[in-house]
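Apart from one protein chain that is not included, each protein chain of the complex appears where it belongs.
Then we have subunit A:
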Amino acid sequence: MAGVKIDGLEKKFGSLRVLKGIDLDIRDGEFVSFLGPSGCGKTTLLRSIAGLEEIDGGRVVLGGQPISKLPPAKRDIAMVFQNYALYPHMNVYKNLSFGLSLNGVPKAEIDERVQNAARILQITELLKRRPKQLSGGQRQRVAIGRAIVRDPKLFLLDEPLSNLDAGLRVTMRVELANLHKRLGVTMIYVTHDQVEAMTLSDRVVVLDQGKVAQFGTPLELFYAPRNLFVASFIGSPKMNFLDVSVKISGEKELTVSAEELSGEIKVALEAAAKDVAGPHTLGIRPDNIELVAQDEAHMSGQVLLVERLGTESQVHIKLENGQTFVAIARGTHPAATGDRVYLKFPAQHCHIFNGEGQAYPRELDAETRSLIDRQKSLHGAAQRGEEK
């Protein structure tokens, strides 16, 4: 087992810079997801760690040993591919043992490792079958089994659940979480599905155009996004944004206003804001917008569409400036298309971003703060448990 340290990793495809100086410090035994939209470089980053892509700068250190110059086989890693990459002409047993037998591992030990992996993944009955004769979930397990038999220091998983149907994906997600707990090995997981990233990970790396936009625990990303990209990428439906300007910059607070807003919004910050001139952006999540009576509201708009999901209603609202906001109201909220509604933005839920799109760290309420802190420490606790 070992942590992964990545320093200034650069990767170019021709003249295109795909990874622009990635720095990451992944702890031993941690489950880390690389999350981002397609083309953000997350798979390239994973393949660079695996050694399947040659890097153009920087280095990768695994458990204290620099591995960027080693061939993939010498890196002590295992990788699970998106399309499983099982050898179709070999049965499951051969698929699991193929690499080992060519590396001179004694037969008895191979058998032990294969049987052990099969037991962990509950595929013992399938060892004689060919991949074609397996369901998607079973193939996925075999692919993971091929990683387990290698007993690597680091697991790399490239969108391993994306080929499964929705129900199976949830099941496999839980199994992956359990597997990580059981093996205690460092895992890096690439996904574009934020639900997977949020539920599985100790920490998440959000990538934006080849750069790390934020590296933090799932709740940190959600409640304390560092920039506009993370704020808009994490959470569904997306955060709403409004151009504002700063009226007053207090010691640990910021008061903003905009033409469209009636009244001002005063947001509490962790520290005093610097350089508050110029355009700013206010962000608020759909579930934090309150639909209220006219006299309490910051803004009004016309309902474009109401999507009723049962437990909640997603109300799409056209503002007077032409922008569309989404608010989440209770499932039985009476709003209907064409209605005029009045929106309130509770200050404790507002995010403020400066002209460069960087967030001012806001003061979180005690409950949220303690949740985030707990998530941060959970990993450490699990770690100590493992070491006993």
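Note that in this section a residue touches a chain if its C-beta (ideal position, glycine included) is under 8 Å from a C-beta of that chain, and two chains touch if they have at least 3 such contacts; residues count from 1.
The definition used in the following text is that contacts and distances are computed from a predicted model.
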Protein that the absent chain corresponds to, by UniProt name, given "Insulinase family protein", "Heat shock protein HtpX", "Multiple sugar transport system permease protein" or "Acetolactate synthase": "Multiple sugar transport system permease protein"
Sole contact to the chain not displayed, among A:65, A:133 or A:377: A:133
Residue, one of A:73, A:174 or A:292, that touches the chain absent here: A:73
Absent-chain contact - pick from A:42, A:113, A:146 or A:316: A:146
Sites on subunit A contacted by the missing partner chain, in the whole complex: 50-52, 71-75, 77-79, 81-83, 85, 87-89, 98-100, 102-103, 126, 129-130, 132-135, 138, 146, 150
